[in-house]
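Here the complex is missing a single protein chain, while all its other protein chains stay put.
Read from first to last, the chains carry the letters A, B and C; within each, the first residue is number 1.
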Amino acid sequence: MAQDFTPTEMMTIAAARALSNDDVCFVGIGAPSAACNVARLTHAPDITLIYESGTIGTKPDVLPLSIGDGELSDTALFTVSVPEMFRYWLQGGRITTGFLGGAQIDRFANLNTTVVGPYDAPKVRLPGGGGAPEISSNCGQIFITMALTNRGFVDHLDFITSMGHGEGGDHRARLGMKTRGPTRVITDLCIFEPDPVTKELTVVSIHRGVTRGQIEENCGWPVRFAKEIVETPIPTATELSVLRDINARTKRAHEAA
Amino acid sequence: MAQDFTPTEMMTIAAARALSNDDVCFVGIGAPSAACNVARLTHAPDITLIYESGTIGTKPDVLPLSIGDGELSDTALFTVSVPEMFRYWLQGGRITTGFLGGAQIDRFANLNTTVVGPYDAPKVRLPGGGGAPEISSNCGQIFITMALTNRGFVDHLDFITSMGHGEGGDHRARLGMKTRGPTRVITDLCIFEPDPVTKELTVVSIHRGVTRGQIEENCGWPVRFAKEIVETPIPTATELSVLRDINARTKRAHEAA
Amino acid sequence: MAKICTLAEAIGDNVRDGDTLAMEGFTHLIPYAAGHEIIRQGRKDLFLVRMTPDLIYDQLIGVGAARGMKFSWGGNPGVGSLHRFRDAVENQWPRPLEIEEHSHAAMANAYEAGAANLPFAVLRGYIGADLAKVNPNIRSVTCPFTGEVLAAVPAIRPDVSIIHAQRADRQGNVLIEGISGVQKEAVLAATRSIVTVEEIVDELNPPSPNAVVLPRWAISAVVHVPGGAFPSYAHGYYPRSNAFYIAWDKIARDRDSFTAWIRENVLAGKPEDFARHAVRRAANAA
Partner (left out) sequence: MAKICTLAEAIGDNVRDGDTLAMEGFTHLIPYAAGHEIIRQGRKDLFLVRMTPDLIYDQLIGVGAARGMKFSWGGNPGVGSLHRFRDAVENQWPRPLEIEEHSHAAMANAYEAGAANLPFAVLRGYIGADLAKVNPNIRSVTCPFTGEVLAAVPAIRPDVSIIHAQRADRQGNVLIEGISGVQKEAVLAATRSIVTVEEIVDELNPPSPNAVVLPRWAISAVVHVPGGAFPSYAHGYYPRSNAFYIAWDKIARDRDSFTAWIRENVLAGKPEDFARHAVRRAANAA
């Protein structure tokens, strides 16, 4: 059933679909949080969502503004200390999927959330890495979701906050990492996956109504397209209504408080 | 008020008196456990008793047989995991006093609870160190209580399970320890304290009715006596009744279960 | 042994100019009232430590109380930048701010090592990340069994740590519930510590033998400051004021509006002012 939807809605729903019912997912704040909860409220009811505040198996009714809103602990199976979260659960290798956003990304899915400009004299001081450096190396695989813009998808990162595929190829393995790293980047225009060999991000799916030209215009590097590209299935009525409902509940809750 | 009492009762009560109301005490099982709880039930009601099972601020009504009886957790202020106990509380330097017993002790208050005979071909295999090696180095000071016998107070230890004053003098400081180590050894015949300089155990107090000859006969090394020796004050009626009551409750509880 | 006293006394006795100060609370239970009292008492040259600086350190940085900061994520959660922090780093206003930047995993491990009285923490971290290139306090150790090389960071040992909690009993034993963050570690790693609480009760009655408790002999001072975590929250008492976090963006974006806000709400304020947040918000939550 076709319906009107925004590019951001398409992005969130496409991101949600990347998750499965058996995933144990470390949820970044913002776009990842919406996607993970839409997955939980649609096709993946048994997914385990974990936020770095220590809340494990959480089922928020409204999306948290921070990674430590009370809603997360209230609805969690249990809550652990932050050292335990990073030691036993993340570093312990218990997390199948990490879901990140970022300020800037390069063609090998490295992320920058630290600085624009030189580290010691930054043009823009961003918030920093938080959990990302170790989420990136310790989760089984990484999904990334962010809107496709020239500011965000850049040819060169001033700072690698968390390593994706580094310089590409087997760079992760050479550094001793046994995890897969970024396996999918979901934007508001298309979905990228790393090339199996070079690890360069490659467009594999384009959202309805989006042209290759739009993708090229909004990306800071020369975009590679896969040989076979599919059209991203449009949101179902259920997916849209679940997403809109949780967004509406969230808006009310955050403005009220 | 004079009353009949056994040497073991005198030992337990003398050991209890070593503790103060402000102590945070890591309690070894057996004789130390009785002494620590008599202290709590007499002159040190606010003492914090900690058992290595993770129970902090425990107030058992009967003495535990093991260091992890349910009674300990039921009456504790809180209970932590065993890694946390050894990391944050013991190694963290939060314990003022460790109270140990042992199978064998030497004149520098080193303890052996590991083997009699060679380690690889032991004549008697004892239980081992448990918490003692780190209790000994990480608590502010150590009290030891055990009956004075030739089997226990030996000229030479086959194995140093936990170091007291090592070879004496400033041996602890030379190994980098900042804690005081054993400051008192309470037996059923007398009380030893380390000489301020040499750290050799020295009799400072003798229980009523005990002769120097008896102490010498029951100790495996030539005993040093301090210049000024006092007579250990005999148990008060209150001390004796508290000790006998808790022993009676304990006996009933352990036989019933 | 915990002294139960006023907030002015607790800060006066325990926080000194030049101290390394950790105020913790991972989104939850952030000790805002204590932060305001530090500003009122005019403490200076503080070296701030906190995983997520949040508005509380934006305020301390903005008034010029800090010479440096060790942190792992310096933003306004879900909203955007900490403008006073950015202004200090980008423009040295009102003074330069030395920064030591880590990841969350490293900070959490460093607090844990501090609580455990170890000089350093070991983690499987920073692989391929540029922070290790710009922070000389990210080093390595080699496993003496496998030869594997792992990241190492120095333990955090604050001069003083300050946290907020739900309840204390009259002896000063403290109960924390819900998201407990690194608060226990921050207190145990520190030389001195202050805990502000929503309530002081006769019996602590933890809901479980395994509840998160800090005993009186691990704390320097306990202070009754209801609402003291506003605009953060206290699980079981009042929810987070997400609206205030959103509003802060505008207040802090401009130096003058920030300074005016501090004058009106902090310098002219007192600890008791926080109580109204607890009451009002509890009513909303019900």
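Heads up, the rule we're going with is that a residue touches a chain if its C-beta (ideal position, glycine included) is under 8 Å from a C-beta of that chain, and two chains touch if they have at least 3 such contacts.
Every value quoted in this text rests on a predicted model; they were computed, and no experiment measured them.
Across the entire complex, contacts from the unshown chain go to A, B, C. Looking at C:141, C:260 or C:279, the residue that reaches the missing chain in the full complex is C:141. Contact with the omitted chain, checked across B:161, B:202 or B:232, is made by B:161.
For the chain left out of this panel, the touching residue among B:68, B:169 or B:233 is B:68. Only one of C:117, C:135, C:193 or C:242 touches the chain withheld from this view, namely C:117.
Take chain A: the residues that touch the chain left off the picture are 22, 24, 46, 48, 56-57, 73-74, 76-80, 87-88, 91-94.
Residues touching the missing chain, restricted to chain B, are 29-30, 52-55, 64-70, 72-74, 79, 81-83, 85-87, 90-91, 114, 119-120, 122-134, 136-138, 159-163, 166, 171-172, 175-177, 253-257 (touch as defined at the top). Residues of chain C in touch with the missing chain: 117-120, 122-124, 137, 139-146, 148, 150, 152, 154, 176-178, 180, 206-212, 235.
Simple rule for what comes next: only the chains that are shown with their structure count from here on.
With centres taken as mean Cα positions, chain B sits 57 Å from chain A. One inter-chain figure worth recording: chain A and chain C are separated by 28 Å, centre to centre, where each centre is the mean of the chain's CA atoms.
For chain C, residues touching at least two other chains, in rising order: 112, 184-185, 212.
Shared interface positions of chain B, i.e. residues touching 2 or more other chains, are not present.
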